[in-house]
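The structure is given below, and queries will be raised subsequently.
Note that one protein chain is taken out, while the other chains of the complex remain in position.
Letters A, B, C and D mark the chains as written, and numbering starts fresh at 1 in each.
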Amino acid sequence: MDFQERVKACVGDDLVSMTEFRGDVSVTVPRTRIVQVLTRLKEAEGLKFDFLSDLFGVDNSALGKGKKKGKKEDEEAPAAPKPPRYEVVYLLLSIEYNHRLMVKVQVEEGQMEVPTVTSIWKAANWPEREVFDMFGIRFKGHPNMKRLLMWDGFPAHPLRKDYPLEGEGEERRLVYGDA
Amino acid sequence: MGFQAYVGQGWVLSKLEQLINWGRSRSPWPLPYGTACCGIEMMAALASGYDMARFGAERPSFSPRQADVLIEAGTITKKMVPVLRRIYDQMAEPKWVIAMGACACSGGVFRTYSTLQGIDQVIPVDVYVPGCPPRPEGLIYALLQLMEKIKQDHPLYPQLAELKKGV
Amino acid sequence: MARPVVEKKYSFTERIYLYEIVKGLGLTWKHFVKNFTASLKRGPHTVPTCWQYPEDRREISPIFRGEHLLLLDEQGREKCVGCGMCARACPAKCITVKRGKVAEGEESRYAGKTYCEEFQIDLLRCIFCGFCEEACPKGAIALGKGYELARYTPGECQLTKEKMLANYRREKELGILKPPRKPVPVAGAAKEAAAKAKGADEGKAKD
Amino acid sequence: MSRQLDAQAGHGTGDFVTINIGPSHPAMHGTLRVVALTDGETIVEADPEIGYLHRGVEKLAENLTYHQFIPITDRLNYCSAITNNVAYEMAVEKLMGIEIPDKAKVIRSIMMELARISDHIVCVGILGVDLGAFTPFFYLFIQREELYEIFEWYNGARLTNTFGRIGGVEADLPEDFEERWRRLVPNLRKAIDETDKLLTHNRIWMDRTIGVTAFSAEDALNWGFTGPCLRACGVKRDLRKDEPYYLYDQLSFEVPVGKHGDVFDRYMVRMIEMEESIKLVDQLLKIYKEFGPDDPLMAKVPKVLKGPEGEVYAAIESPNGELGFYVKGDGSDKPYRVKIRPPCYMVYQAFPELVKGEMVADLIACLSSLNIIAGELDR
Partner (left out) sequence: MNDWVIALIKVVFIWTWTLIIATIMTWVERRGSAMIQDRLGPNRAGPFGLFQPLADGIKLFTKEDIIPEKAHKILFNLGPILFALPAFSAYAVVPFGDKIVIGGKEILLQVADVNVGFLYIVAVGSMAVYGIVVGGWGSNNKYSILGGLRSTAQLISYEVPWGIVLLTTVMVYGTFSLREISLAQQGTFLGFLPNWGIFKQPLGFILFIVTAYAEANRVPFDLPEAESEIVAGYHTEYGSMRLGLYLFGEYVNMYTLAALMVTLFFGAWHLPYVDMSKFLSPFAYGIASFLVFFAKVAFFLWLFVWVRWTVPRFRYDQVMGLGWKALIPLALANLFITALVVQLTV
């Protein structure tokens, strides 16, 4: 597929892995190189990914659990290197050529910091705040790094897999005069 | 004075009471607190298809001072709770609340961390309207139920009203 | 960030306000006259576009998803066997079913060997999506036509077994029961029959 | 957020007033809040706060099966529930590699175009109400009642019609669908024409909307605009034309494009799109007639749907713009992660840019012209 080759050429040595599933190409890129890769993808004349369709996080900690039941699966899991827990996915779209690309960045539990891409697209402002709100991944250089959907005093990050659906009973304080 | 003193309502006062109740039930100005899908169905009820204005609810007033009935249509999230509580407190006294839709009555299908499971945890509710969203006829039926409730109210006998509320 | 500056161009009739306003007034006058004459007629449904709810009820669709019914089969026996499939299929998890064994004396009242001792739907949670009706293997539950559900307390909004049976009987008399659902033609059916007819064992559908 | 604005007002030149156009405000669609720092009537800085209708839909999706999540997608963009259902089903079908029969594609396209008309009706109606013209809202809403009737006769619910199943459509079009649609079209065209006559050439309306919160094309693209708001800025971008799905490549319709991206262009784009959708439904009904009554409506789908491992993104042209569903399966019967790409989310981000320097009345006009639906915005 020459599209995949062109993408591979453009991303160059920053490419960690590239998969294709049901026609959607997704590229994984190291965490620190994301801004450079995205600017290259934006300017590459053959690709022209100039439209950020979406930006969101995925918590991969419970990925394997659902599939196979039974004892055998547990011993084998710790043997393999534990995959990084979080993943920030950038959905890119090219207005002229109408093709889409998923650029993924793995984020370890330790350093939850990803450089911001608001310098490239202003559209990334709120989605990054939402990823911080929902997963706790901070974005270095973001103009207004605060919670977006939950109220400021909310203690947890709800979309993490270990957070229960019904929540842990956080209530927003009912005091007058609070803005 | 004990409760017996009020058992026999004077003819004059009870007539005045009925007049006041008639006035209040005939012009329930709604505060359309439409947050989600039920808000759109409430608009359909206020629009010309079902025309809630036939019952005197023609002037939706968004300022709580002028509203009588708080029609809470849609999901209330925990972030919205202080806002809802403050608006309810600002409303002038003879005020009623219609909880429209499953989300308002009990949190509906959203048993999640951020949804308030039913607004009766925050404000007293007079009429619950199941449905997701309930048909505009369902909302008007709730308004009729509310009118029945207003008719049995006792504006001039506060103790009797408390006793009745207790029963 | 240069904002495009927009210069407004008006035709003469647009420049003076009154021409367009008078044209608008003419239009609203037509509506007013049409409705005013209509509203003078007797009878509940006077203005054509306005259904005066309590007196003049609008015709609702035969497959409207309203208050639930618990169906009886022709011999008047309860179809529900209390299997709880509907409770599992419900996105809002608002159905609670308690299964009980049919005692010897009551075969005539229940279709299956087991029946639902207790069947409760929390109408305040229910979103009337109709998945319980689709998931029921025995076709024992259906969504009826009731939409006047407003009550004063949450307790009255719980739908118990008796209420659902009463709903069913009421709708049966009114004759507004829902027509039985037509099975949806599935794509592979034709090829499926051909494969079975040929007795091909490695048929792709292994389910 | 609002504290920082207050501080500015306090220590600033002191003549700024912080107006809190709060969640319960006639023009705030129920759950949006804008803290506007105004100098007299003109807005120095607006800071929208969202999340008042964040119901945790994506977390809920991880605890419901693929099939059970369909009714929840109605509650996202509740003005046009059908488009969300179809978008979600399309994503899941792409994940599971299911190809739906052609007749189901036609029915889905018809229903989506009807939903587009009903969504634009609400948007244009509310835009009129927010600018003081109450009557067009009522004329248009009667037509929406007729559309409710069509939806109700099809699957039993007026607004939250859990349309379609994964793998196809749950029922065929009712017999009297054609006849209902023929009865609706003249009234719909008359209502649109009346709104046009009442508003479009009225100088008060033109003054209130032309040049108000105009936006340039490259800014719109940079902010991630899609749908009518992007087309109003002059970019001819419509997923039905650029990434055609279902039968849209066989249908002929034009994509209306504005020039300045102001409130008037957004209003005009939506009015013309309603007209286009009517033509589209007529063409689709002609195609629908070629199918026999017992043509397949559902693909061969196992009773319990198990999503394969892998992630997929599918997007369609919803009335507000590109509505996309990212679905990640992990082999179990519940999706591992569902992310909804709401079109009005990106548009509302640019609200401070759009509104800076405008007046309070323009803030209200701009907000209702963007057609922000809180259910889709906060998910």
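We take it that a residue touches a chain if its C-beta (ideal position, glycine included) is under 8 Å from a C-beta of that chain, and two chains touch if they have at least 3 such contacts.
These numbers were taken from a predicted model, which means no experiment stands behind them.
A.B. asks: If you put the missing chain back into the full complex, which of the shown chains would it touch?
C.D. replies: B, C, D
A.B. asks: Which one, D:Met90, D:Ile142 or D:Cys366, makes contact with the chain that was left out?
C.D. replies: Only one listed residue reaches the unshown chain, and that is D:Ile142.
A.B. asks: Quickly run down the residues of chain C that touch the omitted chain.
C.D. replies: Chain C touches the chain not shown through residues 18, 21, 24-25, 27-29, 31-32, 35-36, 39, 46-47, 49-50, 52.
A.B. asks: Which positions on chain B touch the chain that was left off?
C.D. replies: Touch with the absent chain occurs at residues 19-20, 22-24, 26-27, 47-48, 51, 53-56, 58, 61-63, 65-66, 68, 92-94, 155.
A.B. asks: I need the residue numbers on chain D that touch the omitted chain, in ascending order.
C.D. replies: 17, 19-20, 25-27, 41, 128-135, 138-139, 142, 198-199, 202, 204-205, 207-208, 359-362, 364
Here is the rule we go by: only the chains that are shown with their structure count from here on.
A.B. asks: In terms of C-beta pairs in contact, which of A-D and A-B ranks higher?
C.D. replies: Of the two interfaces, A-D and A-B, more C-beta pairs touch across A-D.
A.B. asks: Determine the centre-to-centre distance between chain A and chain B, using the mean Cα coordinates as centres, and give it in whole Å.
C.D. replies: Measuring from centre to centre gives 45 Å for this pair.
A.B. asks: Please work out the Cα centroid separation of chain B and chain C, and write it as a whole number of Å.
C.D. replies: Measuring from centre to centre gives 26 Å for this pair.
A.B. asks: What's the distance between the Cα centroids of chain A and chain C, rounded to whole Å?
C.D. replies: So the centroids are 40 Å from each other.
A.B. asks: By residue number and range, which residues of chain D touch two or more other chains?
C.D. replies: 51, 54, 56, 59-60, 71-72, 142, 145, 160, 219, 353, 378
A.B. asks: Can you tell me which residues of chain B touch two or more of the remaining chains?
C.D. replies: If we look for residues of chain B contacting two or more partner chains, we find 48-49, 79, 109, 111-114, 132, 135.
A.B. asks: Could you pull out which chain D residues touch chain B in their complex?
C.D. replies: Residue positions touching the partner: 22-26, 29-31, 51-57, 59-60, 71-72, 74-75, 78-79, 81, 122, 137-138, 141-142, 144-145, 148, 158-160, 374-375, 378.
A.B. asks: Tell me, which parts of chain B touch chain A in their complex?
C.D. replies: Going through chain B, the ones touching chain A are 78-79, 81-82, 85-86, 111-114.
A.B. asks: Note which residues of chain B are touching chain D in the complex, please.
C.D. replies: 31, 33-37, 39-41, 43-44, 47-49, 62, 74-75, 77, 79-80, 83, 87, 103, 109-115, 132-133, 135
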